[in-house]
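Removed: one protein chain of the complex. Kept in place: all other protein chains.
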Amino acid sequence: MIKVGIVGGTGYTGVELLRFLIQHPKVKIKTITSRSEAGMPVADLFTSLRGHIDLKFSDPSESKLEKCDLVFFATPNGIAMQQARELIKAGVKIIDLAADFRIKDVNVWEKWYGMKHACPELVKEAVYGLPEINRDHVKKARLVANPGCYPTAVQLGFLPLIEAGLINTNQLIADVKSGVSGAGRKAEVHTLLAEASDNFKAYGVPGHRHHPEIAQGLSNIAGKPVSLTFVPHLVPMIRGIHATLYAKLTKKKNVDLQTLYETRYANEQFVDVLPSGKHPETRSVRGSNICRIAIHRPQGGDMVVILSVTDNLVKGAAGQAVQNMNIMFDFPETQGINPIPLLP
Amino acid sequence: MIKVGIVGGTGYTGVELLRFLIQHPKVKIKTITSRSEAGMPVADLFTSLRGHIDLKFSDPSESKLEKCDLVFFATPNGIAMQQARELIKAGVKIIDLAADFRIKDVNVWEKWYGMKHACPELVKEAVYGLPEINRDHVKKARLVANPGCYPTAVQLGFLPLIEAGLINTNQLIADVKSGVSGAGRKAEVHTLLAEASDNFKAYGVPGHRHHPEIAQGLSNIAGKPVSLTFVPHLVPMIRGIHATLYAKLTKKKNVDLQTLYETRYANEQFVDVLPSGKHPETRSVRGSNICRIAIHRPQGGDMVVILSVTDNLVKGAAGQAVQNMNIMFDFPETQGINPIPLLP
Amino acid sequence: MIKVGIVGGTGYTGVELLRFLIQHPKVKIKTITSRSEAGMPVADLFTSLRGHIDLKFSDPSESKLEKCDLVFFATPNGIAMQQARELIKAGVKIIDLAADFRIKDVNVWEKWYGMKHACPELVKEAVYGLPEINRDHVKKARLVANPGCYPTAVQLGFLPLIEAGLINTNQLIADVKSGVSGAGRKAEVHTLLAEASDNFKAYGVPGHRHHPEIAQGLSNIAGKPVSLTFVPHLVPMIRGIHATLYAKLTKKKNVDLQTLYETRYANEQFVDVLPSGKHPETRSVRGSNICRIAIHRPQGGDMVVILSVTDNLVKGAAGQAVQNMNIMFDFPETQGINPIPLLP
Partner (left out) sequence: MIKVGIVGGTGYTGVELLRFLIQHPKVKIKTITSRSEAGMPVADLFTSLRGHIDLKFSDPSESKLEKCDLVFFATPNGIAMQQARELIKAGVKIIDLAADFRIKDVNVWEKWYGMKHACPELVKEAVYGLPEINRDHVKKARLVANPGCYPTAVQLGFLPLIEAGLINTNQLIADVKSGVSGAGRKAEVHTLLAEASDNFKAYGVPGHRHHPEIAQGLSNIAGKPVSLTFVPHLVPMIRGIHATLYAKLTKKKNVDLQTLYETRYANEQFVDVLPSGKHPETRSVRGSNICRIAIHRPQGGDMVVILSVTDNLVKGAAGQAVQNMNIMFDFPETQGINPIPLLP
């Protein structure tokens, strides 16, 4: 039984963390902070939790996070880096669901996130929490940078192809679509139902913060810099990410891609490779920690098309964070995060 | 550990039953039948179940239902009544999620459902499976008629007021709204996304099959015939029922309705009475077996307005069926059906 | 050709007014103001208008509204009343799409809208712009209070029954459902797609600003105070209002309600009475100025159920405003507001 704290529990990743942690047999939630809602019972804000949790939001200043074994930051970017040094010093482990520790090049980070980094030395130490790549490092980590939602779906989709050295990494394309919960629980005009419903658009084509994160991850896999075109789109749905990935085969063109993927992910409990010829739907992973993948090679040509779907709030955020927690504390990796997807 | 069979597993109540039963610690699913999909792995039809179930759909003729302890009928109306007599004789308990055994007056049933009833004698024996009213009878039942989705939300909403004899039961109004999954997984034009999305309509105002079921239930509570106007509507959403109920207070107008409801449901784990002044949202019960209720008396007048929400596929169907199973087999009533609602 | 100004053109009623006025053969739009967006081309904010309008938003202080023949206020409540006196004095006619002049009892208005009224004397003069009731007054009006969206659908639904004196006006019920565009183009959490989609809820049951407006209108029709229970709901769709109205017949119970409605609305070009037994869908009026109505008497009982649908942004706002303009300036009443609804 570990003691866990959550900083910033009023957003969608917060309520999703609670959904998993409340019913996790090895976890006791000690505190959940919110500057704006301090004093309010959590179940008053999230009616879905009535009967499941008695905690109130506490003011960050009184939250005694240093008494926790683990603290999740479900905060906007730039918060975790303010508190990480002190917590680490106090022996508390950290999983940051925001972007503070995801990018190793601090200059790149500062350019994209528009602020000075508060503890660059911890950036170096932080482990990028994509278990399918970094499980061994996560196991020993004090500080885990939980991957972004787009980067998770894209990296898991490209991983086997790049590892196997089969594709031209100079012209990777990731055409990715996300439900609007990816924008968070923030009052903004463009994600109103009256704006985003019955509508579809790309955004951030000139540049998006997840681009450097994905490029870094793919380059690490490739062992050399890759070149990636990344186009995110907004889908009129609540949850779900669908990555459509394009890559050109360079050699070994007779390789059996289906087997390649099935073999690579044979021991991964949260990656499901569909049988040949199928197309994954985002709703088939709704509410679950699964990344579901299909591999296509249209008309038997050189262009490989990978379809990779996740629930952006689960495998793309809170679920993966709990998966990392399970690894860090040597709990069974699927514990508490194995619900059956909600369909329809 | 009981052996369970499911007849007709290719619809929404089927997949929802599976979601609960697969992870239920006291249940072993022995067979799941489908005439049309016999031989197909269940997880091929419902990708969400991949990795969670190995069964294939079996042909009804080879399903050996008589070896089960319990059989769920998740079939269209008119199927369960064909097989009930034989199964009961073989010592198998039955929970019918369709309407075959819901209405005591066989003539009324035959009029609304447009067919001859195949075993009227079992109609008499069948227990109407609304645990909040009939728990003791369900406990001993061999045959449970699982309530309809609208009837569950409406009856639980009116129940305390009628039991307390506070309202005029000659002019009850139930204005009820349902997500489209209530229409089932059937290819029909009017429930296409292109028809039902960005749209709202009432239907069945001249008459709807759930009217006699609700009227029977409310009359039983009242101990005399009630008069009900029931107007169902189709909401452009997948899951959820929202009943807006209107009743006129006749006496004891100083009664504290909030306390009345809280007291009546104090020991009911699947009915949640919201604090005074609140409005329940359907998404606050999405995927869960909760019925969430609020009581209003606008401007302190004589008209009481009850708001009652459920997930039509859970408390309105599969969840309530498993709740009835738990009661029939003396399992803890919430076992296997206590997930936290999926929000957002 | 009249010169028209629009105050507050950045909301949904603003862009909808533009949709109609741009293509209206008798109208020249002289100015459209916005404090926040002054200087921005209108078509930059509303891409749908590219190629259809060259105007920029102008600062209210420089808008020369007094040179217009007519000014529409598509502003929040409390703005029109600040400018009305002066404009009227300058000979400019006004149609206020907000609530400033809708309620005759200034005390009631001030209670519900939480502010002091700036020109009570004009409240008296203002004509409530529901043409089906007030056409002759609108014709001569200098100042028209354009009705609210809920009030339009509810009043047109009850009108023939109340005029004919057939129902008990002491227990009217209006259970009304609205798309989220009714909440306006405002950044708010509860109308985000991630909050309002796949969800349904009632709101404002203890009290809603449209209650006194509707009650006033129905009382005027009845010639005596009526008692109304009004429950609004939020539907996960963009446009549309669906009013489900309940009233008890008091006498003349053999009256042919279908004929009553068809006769009452025979000459109304924007009210369409459906044939007996039908249910109107909101999408059947999407983008149009039609109010479509069906009349039911379930099981031939005393309870009448009226179904009344409109597009909340058209007949419930901008379309009706242009209809009033047409009447005020003696243009053909349907001119410029007769598009065929967009279906699907």
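Just so it is clear, A, B and C label the chains in written order, and each chain counts residues from 1 on its own.
What we mean here is this: a residue touches a chain if its C-beta (ideal position, glycine included) is under 8 Å from a C-beta of that chain, and two chains touch if they have at least 3 such contacts.
From a predicted model like this one, the values you see are computed outputs, not experimental measurements.
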Which residue of C:Ser284, C:Thr310 or C:Asn326 touches the chain not shown here: C:Ser284
Identified contact with the non-displayed chain, of B:Gln23, B:Asn168 or B:Thr191: B:Thr191
Touching residues on subunit B - with respect to the absent chain: 12, 179-181, 183, 185-189, 191-198, 236-238
On subunit C, residues whose C-beta touches the chain left out of the figure: 12, 15, 18-19, 22-23, 46-52, 181, 185, 197-198, 238-239, 269, 272, 274, 280-281, 283-288, 290, 292, 339-344
Hidden partner interface residues of subunit A, rising order: 171, 173, 175, 177, 179, 194-195, 197-203, 205-207, 227, 229-231, 233, 235-240, 242, 244, 246, 248, 277, 279-283, 286, 294, 296, 298-299, 301, 303, 305, 307, 309, 344
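We take it that only the chains that are shown with their structure count from here on.
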Most heavily contacting chain pair (counted by C-beta pairs in contact): B-C
Label of the chain whose CA centroid is most distant from the centroid of subunit C: A
Interchain centroid distance [CA atoms averaged], subunit A/subunit B, Å: 36
Averaged-CA centre spacing for the pair subunit C and subunit B, given as whole angstrom: 39
Length of the line joining the C-alpha centres of subunit A and subunit C, rounded to whole Å: 45
Two or more partner chains touched - positions in subunit A: 12, 181, 185, 197-198, 238
